[in-house]
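A single protein chain has been removed from this complex, and every other one stays in its place.
To keep things simple, chains are lettered A and B as they appear, and every chain counts its residues starting from 1.
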Amino acid sequence: MSATLPTRFELNGRPVEVTVPARTTLADCLRHHLMQTGTHVGCEHGVCGACTVIVDGAAVRSCLMLAVQADGAKVTTVEGLSNDESLTPLQAEFRKHHALQCGFCTPGMLTTAHALLTEEPDADRERIREVLSGNVCRCTGYIAIVEAVYAARGAYGHNPKVAA
Amino acid sequence: MKLPPFEYAAPATLAEAIALLAAGDGNAKALSGGQSFLPVLAFRLASPSLIVDLRKVPGLGRIDIDANGVRLGAKVRWRDIGDDERLRTAHPLLQAAIAHVAHYQIRNRGTVGGSLAHADPAAEMPGIAVACDAQLVLAGPKGTRTVPAAEFFTGALSTVLASDELITEVHLPAWPATRRWAFEEFALRRGDFALAGVAVHYDPDAEGRVTNAHIGVIGACTRPHRIAAAEAVLNGKRPDAAQILAAASAAAEAVDPPGDLHASADYRRALVATLLERALTRAAQ
Partner (left out) sequence: MSAPDAFVAKTVGTPVERIEDLRLLRGQGQYVDDLHPEGLLHAAILRSAVPHGVIRSIDVTAALTMPGVRAVYTGADIARDSGGAVPVVSLRLAPLPELEPFGQPVIAHAKVRYVGEALAVVVADSAGLAEDALEVIEVDIESLDVVPDRHASAANKVLLFENLGRNVPITYTAAKGDAAAAFARAPYVRKESFRVQRHSAVCMEPRGVLAVWDGAATKMTVSGAAKVPFATRKILARHMDLPEECVDLIESDVGGGFGVRGEFYSEDFLIPFAARKLNRPVKWIEDRRENLLCSNHSREIDMDLEIACEKDGTIIGLRGQAWVDAGAYMRTSAAVPPRNVAQFVSGPYKIANIEVKSSVMLTNKNPIGTYRGPGRFEGDFFRERLIDMAAGDLGIDRVEMRRRNLPAEKDMPYPLATLNQPEKKEELDSGDYQITLDRCLAEFKWQEKAALQGKLVDGRYHGIAIGCFIEGGAAGPRENARMVADPDGQISVFVGSTSIGQGLETVSVQIAADALGVPMDRIHFFHGSTTYLKEGFGSYHSRSVVMGGSAIIDAARNLKAALRTAAATRLGCAAAEVVIGEGLTASHGGRSLTLAELASAGIDAEGTFANHHHTYAYGAAAAHVAVDPRTGRVQVLEYVTVEDVGRIINPLTTHGQAIGAVVQGLGGTLLEHLQYDENGQFLTGSLADYLLPTSTDFPNIKAFVLENSPSPNNPLGAKGAGEGGIVPVGGVVANAVANALSTLGVEPRELPLSPPKIWALVQTAR
């Protein structure tokens, strides 16, 4: 039982260890202790989805998770989606479709879409819309985001024979 | 909106978890998926001295299905219910209702036990538990006890769960293959808590008459409950349009919804009638 806890997990393929107060959310741990500021915090109460990260393959809201709950897990943030300076196919589709304006919700959109397409590369537009409904964007009106995710399915092994 | 300070423990067994809760003297709180509880902390609506994280407690994540029905472990997540092919026949009403819970990310972490303990009157899982005569298994320092869902919820965000008890399991009675059912809810946006929702099921007899009608309501209430008056209208009758309307208006009369910033009590009452009419019509088809 402790108020400050050492926590070890794998972040974007690299092992990390931090000691944080128990009350530290995974989002704040990533941003303010590990200085990975790509994950954004938009509401801190689990509605806006900007803080979405992938924990052991599942998209989760990192503001609704204590950092210590990630102990032993594999965590992927927007920084971990691409290893080099080039954009991933998903990121490139976002750019091509103008699926971002201010960019604040974008990391959460990308991690959510990445988790979705990894699990369901044949997701249709309705499914994409449904999944993205947990991520609020105030700039784009969502249409371009849905189209960008839809267009990126090929990179995740989408079977073109599956009806759209 | 930073969480208030607390100590943290992640016990490895159920017994340890219960012991920690008991030692906390009412100031320790169990953490399951945290999808309802962390927002409560973020708004500082609760300030527990100790959080007992159940993530290492084994054996609470199973969905077991047999002739007696469906047993959901407390740590079963919404997505586990959605993904389980067996539930399509073993408990289609449960799956249909849980499809309305929140959003993708929350569904990856939110749990059955967490939702039942949180006891939001608009939440689907408590509603299904009540509408389906579920039994909740609670474990405490003195052992386990089984509480019918109808007696578990005592009001908005309030239950009979003691501060040193944990929900370990929910048992939903067996689901006959011929059962008719429907779930309808109305929320302002997809994934929001329902302004009202109804879960219905009944077992038609050989002549197509309703027997064993169960009608549960969420949202338009301070705790989920069955609507006996509407069930009585249906039992023994054919669910034709007139009977459905009669049940719907009986339900609207029987509920006592609160009004709040999102909708008036009158609106919610009317919504119960509309949703029940639609649910019963669909169930009868």
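Remarks
Everything below uses one rule, namely that a residue touches a chain if its C-beta (ideal position, glycine included) is under 8 Å from a C-beta of that chain, and two chains touch if they have at least 3 such contacts.
Small disclaimer: the values here were computed from a predicted structure and weren't measured.
Within the full complex, the residue among B:62, B:86, B:145 or B:190 touching the omitted chain is B:190. Considering the complete assembly, chain B touches the hidden chain via residues 1-5, 39, 43-44, 186, 188-193, 195, 261-264, 267, 270-271, 274. Within the entire complex, the positions of chain A that touch the omitted partner chain are 21, 23-24, 31-32, 35-45, 47-48, 50, 77-79, 81-82, 87, 91, 94-96, 98, 100-107, 110, 129-130, 132-146.
The working rule: only the chains that are shown with their structure count from here on.
In terms of their C-alpha centroids, the spacing between chain A and chain B amounts to 29 Å. Taken together, the chain A residues at the contact with chain B in this complex read 1-3, 5, 21-25, 28, 44-46, 49, 52, 58-61, 63-66, 68-69, 112, 116, 130-134. Those residues of chain B that touch chain A in the complex are listed here as 1-10, 20, 31, 34-35, 38-39, 41-43, 50-51, 53, 55, 79, 102-106, 108-109, 189-191.
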